[in-house]
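Removed: one protein chain of the complex. Kept in place: all other protein chains.
The block that comes next holds chain A.
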Amino acid sequence: FPGLADVSVSQDIPVEGEITVPVGSNSPDDDYSTLDEPVKDTIMRDLKAVGKKFVHVMYPRKSSTLLRDWDLWGPLVLCVSLALMLQGGSADSKDDGGPQFAEVFVIIWFGAVVITLNSKLLGGTISFFQSLCVLGYCVMPLTVAMLVCRLVLLAGAGTVSFIIRLIVVGAMFAWSTLASTAFLADSQPPNRKALVVYPIFLFYFVISWMILTFTPQ
C-alpha cells in the first residue's frame, strides 16, 4: 500500500492545536511553588482574602476588589452560621414551625441566583459568580444581627427586647441593602437602578423577617 506509507504523525504533519492554560496560574513556576508551600500558608492566604472582603462589606466603598477576585467561601460560612443559628426556633417542639437548615440555605442561594439572573436580564455587566459573591458577603450584617438577637433573647423575651431586636435588625437590613447596592448598582444602566435594587431589598427583607421572628425554645 504505497499510498498509506506517507500517512504518519511525526515528520510531515506539524502538531497543531491549542493548549488551554487554567486561568488561575500565571506561570508554571507559580503553580509549582504554591503546590509545595505548607498548608498553613495556603489557608492563611485564603483567609486573608476572605477577611479583606469582610472589611469591604463593613465599610462599603466603591472598590473593585470584591468584584474582581470573587470567592464563595465567605458566603458559605455566613449562610451556614445563619442557618445554624436559626435552628430551634419552633414554638411547638412536635411540629416544625421554624425554618429548617435546608430552608434557609435554599432561600439564600435561590434568592441570590434569582437576583443575579434578574440583573443580567436587565442588561447588567456583572458576571454570575461575581454577583453571587457580593450578595453572599452582604449577608454578614444580618448574621451579626442574628447573633445580637440571640444574645438579647437570652436576657428575656419582652416588649423591650423586641424593640431592641427590631432596631438592630432594621439597621443591619438597611446596611446590607446599601452595601450590596453600592457594588451591584454600578453595573447597571443608570436609569434602571431601582429595578435592580427592589429584588435585593425583598431578598434581605425576607432574611431579616426570619431573623426577627425567631424565638428560641
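By definition in this document, contacts are C-beta pairs under 8 Å (C-beta built on N, C-alpha and C of every residue); 3 or more make two chains touch, one makes a residue touch a chain; residues count from 1.
Please note the rule applied: contacts and distances are computed from a predicted model.
Student: What is the missing chain called in its UniProt entry, if the choices are "M-phase phosphoprotein 6 isoform X2", "DNA replication complex GINS protein", "Protein YIPF3" or "glutathione transferase"?
Tutor: Missing chain, per its UniProt entry: "Protein YIPF3".
Student: Using the touch definition from the top, which of A:W73, A:W109 or A:F162 touches the missing chain?
Tutor: A:F162
Student: Just name the one of A:A49, A:I107 or A:A174 that touches the chain not displayed here.
Tutor: Here the residue in touch with the unshown chain is A:I107.
Student: Could I get the residues of chain A that touch the absent chain, sorted low to high?
Tutor: 1-5, 7-10, 13, 17, 91-92, 95-97, 99-100, 102-103, 106-107, 114, 117-118, 120-123, 157-159, 162, 166, 191-192, 194-195, 198-199, 202, 205-206, 209, 212-213, 215
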